[in-house]
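Inspection log for the structure reproduced underneath, given as structure tokens.
For this depiction, one protein chain was excluded, whereas all remaining protein chains were kept in their positions.
Now for chain A:
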């Protein structure tokens, strides 16, 4: 009875335990590992042809150390990099590009190439390879990373103290050569001139007025020849421009951005003296907070001082913007911050304006190559929904927490500055390019990037996300950063003819970026997959299906659609897709639901869809727009494995009876003598069964004879810590007991197989969920029935 829902679910727990490196050496995962050749066939596959790639995943996975020479490129317009799939004629010193089949001569310095002397980029295991791009001799030292902190001071004293604490830790962790700047804001924006030693010097910008980049430069005395009195910026012959950075413009650098080693003291004094915003807040009003102008100023400053080099604006926000551009809510407290309902009904008066403002900011930052990170710590919303564009387009980090004192903020914030094993590997200023075989067209990318509008033959007609280009800017990227590239197949006349058909398709991803250590690097990943001929050959397609990737890609895809398409019914769309997919690839007899079964490659997929339908990505009304934006941004930028956890949390049981083991994400998994550990990505819940909780309350764990109990209590904590340590943003840890109020964090994620309707046949000690939602069993029954309909 492989077709029963039970059997589908049976595969679940084991599959959820991820293999060592599910993404493979290339960190590339396809929804389909075998591609149909025709558009029609592709559309019949239901799940889009897409690739999730982490462009700069940790270098430990690379087969070779970085190559200290520049890559060889195929002749334009292909420009693909030499890769292991190229055919090489050692005798003629010629290589044939697998993507466009052009023949390229090796340059002179490859003269020594032979069968026995092959450069690293041609090794098969080196499908992903990294090049060090050394500038010409005499070029400046590696660029230091730039961190511009933007701190909200419209917070209560206590919160500000937390901020200061975190800031001090951060400053201590920063590499000595990193440049630091500081902007604080409340009613007005304070830009601190750190290079002024005699007293604390602050440039004050009004919060109510949008200010252009030129004005900022002018007012800070950083502009070129605009104003008399400032030295004219004349191009000096012989002085090289660094990434478009004008040599003299950098004079501003030592005023506002200083190496940590030079300004640690100043910073520390500044932080000591930092006070909550002094402007009065009228009763019944929100604090006047000009987040928009603050970010504006920060962006302008970076644009003036370090254009084109890696720099990030790290914004610590304690509340909503109520003043100037980017306002999300009025000062009057009687007006609540917009909800999804308001957005739906077009009843959020500030929303469109604010989005437009942040869109402009995003464009500016992207053109400068700078990142916006937002750490929002407030009980109410701060406007992430509006800022989403600016954060996502620049590849910024985002963390949402309740307070600056909460570990979600504290630990996450600390993490971005940490080096070593847990380092995020924050890289800057990346460019992501795709080269692929001719029959493949690029529809677009979902993820933290911005189109560079490099149009070409490879662009598809239909667009998904950032499309109509084959190159994207990734101002900020790190080891976790993941992009989803959507493809279309569009066989040319010629390739349609038998004989000319190449059995393999090739896709090459080229990412050039500023490594955390400052050098520019290029990483190229070239992958090859099989074409599947004909429409009948579902076997190969099924074999090549990656249900985890497919679920995540669908989740990302519908999130995008929900944002850009009005009245988009995500649940319905998902249901229909699932039914179509099951109809296409399921094993069944027509109109006989009981005959339905799925290949093991698909077996988890209905459950993913079931949980996706119930998830925060689809059921947005349970969350604030800020939370939704937050969840979606992370969904779009995380690896497949992590994203799966967002859609379908994992649940591990700890008990005396058995070693820790995954259990069903079902209310039935609750038992009085169990501890459950739920990893829902954003939160990690440790749930003590009633008996366990009682024992613990009676402090058995402290008694020597109950060491085992102590260990049992300890085990999920340790496990949770492992999860937390490996994750950014740091998830919220919830420790709760059965029937406790915090237990809702667990119950909300569980399959409601037992509700108050079925309470009579629940085994004692188990639990029920107060919901009218359908259970997975019911969902599957419906699915079976509809999938087999003729």
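By definition in this document, a contact is a pair of C-beta atoms (placed from the backbone, for glycine too) under 8 Å apart; a residue touches a chain by one contact, two chains touch by 3 or more; residues count from 1.
As a convention for this text, contacts and distances are computed from a predicted model.
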| item | value |
| --- | --- |
| Undisplayed chain, where the name is taken from the UniProt record, one of "Protein transport protein Sec24-like CEF", "adenine phosphoribosyltransferase", "Elongator complex protein 6" or "Serine palmitoyltransferase 1" | "Protein transport protein Sec24-like CEF" |
| Omitted-chain contact residue, chosen from A:116, A:278 or A:790 | A:278 |
| Chain not shown: contacting residue from A:85, A:106, A:162 or A:203 | A:203 |
| Per the touch definition above, residue among A:188, A:309, A:547 or A:775 touching the missing chain | A:188 |
| Among A:78, A:211 or A:263, residue touching the chain not depicted | A:211 |
| Absent chain, residues of chain A that touch it | 187-188, 190, 193, 196, 198-206, 209, 211, 215, 219-221, 227-231, 269, 273, 278-280 |
